[in-house]
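Here's a structure for you.
Note that one protein chain of the assembly has been removed; the remaining protein chains are unaltered in position.
Our next item is chain A:
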């Protein structure tokens, strides 16, 4: 069931134009990713009602909310810098929306307790928000937003101010909380591809104020519709057809992921017909990634990335590119 429809959203700034449309299904966890300045946060601010300089239409449950007041949109937002009310303790922060909803003291106390337990902060009620660590502060911000029981939860790079280990832990919790709250529709803005891949049902990739691609993480990784998407969603190599001795007008770029390239020092045992063979490729660099090696190879003046489970012993090796791993593009679009 369609939850939110954003139709022809347009914003014009001096050096930036936003122009996009998208829909959100009930209960979806959608991530918006893209490079800095691509307009991700602008989209959130339009949805939340914090940006009034846009054209277009917003429908929530089929109802027009384009001109609705911020307070009436039934959305909540968690900001990158937490935005906790530093004049209130943890309990009062979380209870803020509940008090506005005029809930009884008993209900408020119970809700606050439940929410703090949900975000793993039991017993933090009386703590001053200025004494919290980054991770704790972000959990309080999340609990405060959830207290409102919003129809759509907007998360604006909520983990980017935290360290890597904490980010990893909290992103899992975000998904768990989403699933535990009757699949509350959630929009998650981040510039971290891996974060988005690991928790989202669907991903919207933005570039220069427009939607570049949308799909499930698997779709976007395995069949990137544009070259930008291909490179934004992971490592890969772009070569021209002429690098493979092909003469064609239908394709101008060929893309493949490093895992589509097998390297061998010795004899190759697979079905050679399934592969394009590059003989005597020079190993330029070897990056150890833990479970595997990422190799930078050079073949006839072209550089390409390959993956190997073992470290090559020779300076020159044979590279085998899996044919079904090769994606063909014309004018940056998948053909």
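Going forward, a residue touches a chain if its C-beta (ideal position, glycine included) is under 8 Å from a C-beta of that chain, and two chains touch if they have at least 3 such contacts; residues count from 1.
Note that contacts and distances are computed from a predicted model.
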Omitted chain, identified by the protein name its UniProt record gives, among "Spore germination protein YndE", "Iron ABC transporter permease", "NADH-quinone oxidoreductase subunit E" or "D-lactate dehydrogenase":
"Iron ABC transporter permease"
Determine which one of A:21, A:86 or A:133 touches the chain that has been left out.
A:86
With the missing chain put back, one of A:3, A:127 or A:148 would touch it. Which one?
A:148
The listed residue (A:130, A:216 or A:242) that touches the chain absent from the view is A:130
So one chain is hidden, and I want to know which residue out of A:14, A:69 or A:126 touches that hidden chain in the complete assembly.
A:69
Missing-chain contact among A:17, A:101 or A:274 belongs to A:101
In chain A, positions touching the absent partner:
48-52, 69-71, 73, 75-77, 79, 81-88, 96-97, 100-101, 129-130, 137, 141, 144-145, 147-148, 150
